[in-house]
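A single protein chain has been omitted; all remaining protein chains appear in their positions.
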Amino acid sequence: MVYVKDFKWTRGMTVEELVTGLDSVGFQSVELAKASETIIKMKESGAKIFFTFTSNMVTSGLRGFFAQVIRLKMADVVVTTVGGIEEDIMKSFGEKFPIGEFTADDVELHEKGTNRIGNLYVTNKSYERFEDIIHDMLKKVYDKKKRWTVSELLMEIGSMLNDENSILYQASKNNVPIFCPAITDGAFGFHLYMFQQKYPDFILDVVKDFANILFSTSQDEMKGMISLGGGVSKHHAILACLINGGLDYAVYMTTSRESSGSMGSATTREAKSWGKIKDNSDVATVIGDVTITFPLAMIKALEELSKKGLVKND
Amino acid sequence: MVYVKDFKWTRGMTVEELVTGLDSVGFQSVELAKASETIIKMKESGAKIFFTFTSNMVTSGLRGFFAQVIRLKMADVVVTTVGGIEEDIMKSFGEKFPIGEFTADDVELHEKGTNRIGNLYVTNKSYERFEDIIHDMLKKVYDKKKRWTVSELLMEIGSMLNDENSILYQASKNNVPIFCPAITDGAFGFHLYMFQQKYPDFILDVVKDFANILFSTSQDEMKGMISLGGGVSKHHAILACLINGGLDYAVYMTTSRESSGSMGSATTREAKSWGKIKDNSDVATVIGDVTITFPLAMIKALEELSKKGLVKND
Amino acid sequence: MVYVKDFKWTRGMTVEELVTGLDSVGFQSVELAKASETIIKMKESGAKIFFTFTSNMVTSGLRGFFAQVIRLKMADVVVTTVGGIEEDIMKSFGEKFPIGEFTADDVELHEKGTNRIGNLYVTNKSYERFEDIIHDMLKKVYDKKKRWTVSELLMEIGSMLNDENSILYQASKNNVPIFCPAITDGAFGFHLYMFQQKYPDFILDVVKDFANILFSTSQDEMKGMISLGGGVSKHHAILACLINGGLDYAVYMTTSRESSGSMGSATTREAKSWGKIKDNSDVATVIGDVTITFPLAMIKALEELSKKGLVKND
Partner (left out) sequence: MVYVKDFKWTRGMTVEELVTGLDSVGFQSVELAKASETIIKMKESGAKIFFTFTSNMVTSGLRGFFAQVIRLKMADVVVTTVGGIEEDIMKSFGEKFPIGEFTADDVELHEKGTNRIGNLYVTNKSYERFEDIIHDMLKKVYDKKKRWTVSELLMEIGSMLNDENSILYQASKNNVPIFCPAITDGAFGFHLYMFQQKYPDFILDVVKDFANILFSTSQDEMKGMISLGGGVSKHHAILACLINGGLDYAVYMTTSRESSGSMGSATTREAKSWGKIKDNSDVATVIGDVTITFPLAMIKALEELSKKGLVKND
């Protein structure tokens, strides 16, 4: 039996010490520490790690951390939504995203050409510049061949970037495929459509990309998942792992609660009924904002894995 | 100034009377009554109505209500995720979905071949029978032509069904397109992939379908949205309306709260910063489980519209 | 095994028909229908019914419904917080509470002497008039005797009111005690203090009131609870029932989720570990805003109980 321990601050406390202390505090802090342990086991076991997140997280400064996580080989397969792809590219070209207020006057923001995502902003100008950038990239891609799967396309785009903090750049450099099952659901979709108008033989094959994620792993391989938020990113990775026999390790971090049967709120426990997660697997579900919970859990894991020589020091 | 009124029950109270009473109760009941009013205005104005929902809602008994809503011409364009498509087809072929418990023993369920979605279950057998059904349908579709957009494909499948309570059947019969931006993110995706293995010239063109949703409305047309839950369904419909000048009416119903910048939690207020919703539009955001809030708001609207001769009596 | 049924609207649908239909829809609608059934069983069994709610609900128009619920003998013991006591009295003297906006400009409201509670407002004027009212009442009470328990005091105040829609009035008239474990936590507390300054021998005995709630029921009696929201109201009623052997029936309605161990989010399941609820009791936990969920569940119960002659027609 493990017991609650009184938590105490000591001067100069590291994140590693904090998360170790949280382990015996209670409520979500216990789940957080367990998430960290699960990530460590995942890596130590040599499992293939599926890493999923949603667009709004790429709007935030987690973007650089995600790129670092990929560079440090803590993710083998990435699944995300198209808004994040767009914003990662924008940032690689120097676009700046202002920090604002949840309670800003939205009509006023609109008049200024500023779009709000929670307490972060994206300007219309950033979208306008993206238009030119993406058109040039698609042209280069098209000149190579006419039919692409989404993951191939994103790997190619990543290779055209030059930003250490870019998710696509690091994924491309480290040969980590990025899957995006709803590639047209964003400005990118509009630009793809405009491009296809001009070059009608340009084909984006989404069905074949299903095979790609399916064969990105196998029944025999150990499989782990770190899933931030819900939606198609989370579901798509789970699906690929389910068909391959289910996950051995799973960490879900989300703000959603299980009361409606939505994907965002689906717990690691529910996943067991599907065989998405094996009955005896290591799992943790952490309720909370990932801009806080993910750095804590991942940094603790990186510190320990770094000591064991399983990730590079940064 | 409108004031709080003491709510009272009277024997035999109708849903219409209840929602009218809730209008001056407070908190979410006020938002609910406003949602109902907004739906009424949407219909009266002749706006094109975009209706979005997530898969879990089709797992639930809302499925029959959604089909009825389409039949009564309260939706002109539908956007959803692929799980809902699968389950609508399964139910059309007589599959039954058990009602269970949120707190069921998931390992035990798994051993019985039962998969849990909140407090609802889907059996493996239902998925197995779906496999045969969908393969036959795809073969018939393929025999007509080789290249399909997703919305064309779903319209065609709907025409093969024969179930008054089916969303796809009613959509097809009433010429309401269904868009599904992440069509491969489910068992359907796996079957599409298997089919393409056998018939490699079968192409699903997602990029062209972006044009279809874009041209499903126009700048000049009044536009309304009823969005249940979040995710790509909600985002995709908003995107199509944004490019067409923004929404005149919007009702968002969700369990998510604005604290993280996620799509599910994005409010009608935030949408104004993007021009997704026009500054002077009628809007309502209702926080709560849509299995309760949507029937209330929609029934009140149907009763009033029925009196005005704007929907058929059912 | 119970299965999901397609829900359908029929013209003129009653609340009773709606809730009956929701029973086989899924997610929270199933819990809602179960809550309604549990209330019916509670009443049919002759259980003593503990009814708890928080102040903000009395700010809302639920206040008149709560008074009706007490008048119809659906509550035998009430536990609430002091803000609700204050506002019930204010409303009995004709104060009006404006309906506003969650997103109002709070600094501007403050300048106008308007206080916000979600999307409802209370003016400073209402509080000022309450000051005179309560002082007169306390004087009358004091003239009768010097030492009071809180529930005696509230019973006496209720007898001075004359408003059919008042909770205190109906409680007093129907001999239903109201317990308020934190009686000083509001404007009322300030006025009690001012009064005690003037009349130092005025004593409010909270310890003795613990005995009163304890002996309001017994081990032998069947016990039920309808708890709206969390906090001390919920906890205090549970505690009294726990010491008396635990609840036979319990309905919890709340917006809180079990992730932190808070009282608001404590489920009927957790209550079983404490013996707060007997192992084989009928229970339901409904997640959602009570301004919507409570009228639905209670109206369905009232309709059925009315048919059975167990409540008066209203």
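We call the chains A, B and C, going by the order they appear; numbering starts again at 1 in every chain.
Here is the rule we go by: a residue touches a chain if its C-beta (ideal position, glycine included) is under 8 Å from a C-beta of that chain, and two chains touch if they have at least 3 such contacts.
Values in this document were obtained by computation on a predicted structure and should not be read as measured data.
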In the whole complex, of B:Ala33, B:Val176, B:Ala250 or B:Ile287, the residue touching the missing chain would be B:Ile287
Filtering B:Thr38, B:Ser260 or B:Ser273 for touch with the omitted chain leaves B:Ser260
Which of C:Thr59, C:Ser92, C:Ser216 or C:Thr285 touches the missing chain? It is C:Thr59
Cross-chain touch to the chain not pictured, restricted to C:Ser24, C:Ser166 or C:Thr255, is C:Thr255
Across the whole complex, the chain not displayed is touched by chain B residues 26-28, 103, 257, 259-261, 287
Residues of chain C touching the missing chain are 54-56, 59-60, 81, 83, 102, 104, 106-107, 109-110, 114-120, 181-186, 189-190, 192-193, 196, 202-211, 214, 229-232, 235-236, 239, 243, 255-266, 269-275, 279, 289-291
Missing-chain contacts on chain A, rising order, are 1-16, 18, 21-22, 24-32, 56, 59-65, 67-68, 91, 96-99, 103, 118-120, 165, 269, 287-289, 291-293, 295-296, 298-299, 302-303, 306, 313-314
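As a convention for this text, only the chains that are shown with their structure count from here on.
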Per the C-alpha means, the centres of chain A and chain B lie apart by a whole-Å value of 26
The distance between the C-alpha centres of chain A and chain C, rounded to whole Å, is 44
Taking each chain's centre as the mean of its CA atoms, chain B sits from chain C at a distance in Å of 36
Multi-chain contacts in chain B, i.e. residues touching at least two other chains, fall at 56, 59-60, 118-120, 269, 289, 291
